[in-house]
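The block underneath contains the structure these notes are about, expressed in structure tokens.
What you see is the complex with one protein chain gone and the rest in place.
Now for subunit A:
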Amino acid sequence: MQITSPQFKENARIALTDVGLQKALGNVKTGFPQKRANAVARLPEFDQLRDQGRDLKNHIIANLDIYLEEFEANVIKNGGHVHWCRTSEDARQTILKICQDKGAKTVTKGKSMVTEEINLNEHLEANGITPIETDLGEYILQLRGEHPSHIIAPAIHLNLEDVSETFHAHHNKPKSMDPAVLMQEAREELRARFVAADVGITGANFLVAETGSSIIVTNEGNGDLTQTLPKTHIVVTSIEKVVPTLEDMTLFLRLLARSATGQEFTVYNTLSTGPKRPEDQDGPEDYHVVLVDNGRSDMVGGELQDMLRCIRCAACMNHCPVYGAIGGHSYGWVYPGPMGSVLTPQMIGIEKAALLPNASTFCGKCESVCPVHIPLPKLMRHWRKNEFERHLTPKAARWGIKTWAFFAKRPSLYRLLSQTSNRMLRLLGGKKGRIHKLPMVSGWTDHRDMPVPSSKTFMQQWNEKQKAGH
């Protein structure tokens, strides 16, 4: 997909005035956080599970090479194949070759963000193979020629009217505004294609080293039809998804659904282990796992290592005030929200994605809901520092930071300046105590008033309280 992260500011400005998008985003803010909170409240051990999840992921990363090799050995033992792909290009070529060897014409796909990351659909199409997205949200987007704006609710930026119009344009059916009817249409349209597909491609939520299995977690059942009906099943996934045992996978399953949709458990949790057995009547004859690296191994041992714990639940974006205001497409690449602001610079380069880690108020909500305690604000700060050091920060911002640093290193000058500006701001605020317009910060005052500061600066109050013996 085309990268528009460098135009983040412009994207965000357009998003803020997009009436349809703003209406649709209302569904994120009211839906997911409340559902998650309810699910968490029903499980008293939730926070303990989060701590264990963090520790287990850290253990896995510290032994990642061993677990990956063990996983591979067990896939092979079960009659499957493992393909290691350092780059997106390696992964695209590998998958295309498997499809071509099978003479594939159509490929059904379960929901997979890694296939978005490697631009798989475009590559298959360019080589005469038709990919068919089967997750309802992804199917809607494929018809519209769009990409997901959310990692678990891909079409969350759309409203019912949009889906209704899209289906009317593509299905030979009367226009409907009933979501149940629309879903039924998609079900009927896709049924024959599930059966006809030569290859089924799914992602994986986890890979189990112990058994050589992949697991997918879906509510629709599309992933299961995708991986059961075609003769070839390709799992496209990434190296950090490996877990040691079924018990360890279970720990993450208890965290995943609750953090993501607020469900107690997702409807279908399906383990796949190798191809069909000689006596089985259905199931794929070939089972391939494509292990995508794409910059992840470089995160091991570095400042971004904690990000490898991510289980892709989307809680961080569901709770992010910035995501909630501008939606996922504004971020300009595959992964939006706080987790995207950390991952995108790693995958497409900080020079293109520098604005993303800056699109945060550092309110800390993302970290507070993360099921594996990823310090997302800290990791975004890492990128800001990196950006500054590499002189990618805009001149005005660099000048501002340098000016601030000059005063911050000279406390008495700093205090004098803050006392003076405090007085000036209060003068500007007048009796109302609010400032309507302020030069240089119109980005703020164009949209809301600036409150005047309290009558005494922090340091003045501190000194008074110290003297008073508090």
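In this text, contacts are C-beta pairs under 8 Å (C-beta built on N, C-alpha and C of every residue); 3 or more make two chains touch, one makes a residue touch a chain; residues count from 1.
The rule we apply is simple: contacts and distances are computed from a predicted model.
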item: Which of "2-oxoglutarate ferredoxin oxidoreductase subunit gamma", "Cytochrome c oxidase subunit 3", "LUD domain-containing protein" or "Inner membrane ABC transporter permease protein YcjP" matches, in UniProt, the chain that is not displayed; value: "LUD domain-containing protein"
item: Residue touching the undisplayed chain, where the options are A:Gly283, A:Gly324, A:Pro375 or A:Pro453; value: A:Gly283
item: Contact with the hidden chain (one of A:Leu21, A:Ala153, A:Ile374 or A:Ile435); value: A:Ala153
item: Chain not shown: contacting residue from A:Leu43, A:Ala325 or A:Met347; value: A:Leu43
item: Residues in subunit A touching the chain absent from view; value: 24, 27-28, 31, 43-45, 48-49, 52, 56, 62-70, 77-78, 84-86, 90, 134-137, 140, 153-156, 158-160, 163, 179-180, 182-184, 186-187, 190-192, 194-195, 209-211, 213, 219-222, 224-225, 228-229, 239, 244-248, 250-251, 253-254, 261, 264-277, 279-283, 291, 293, 297-302, 305
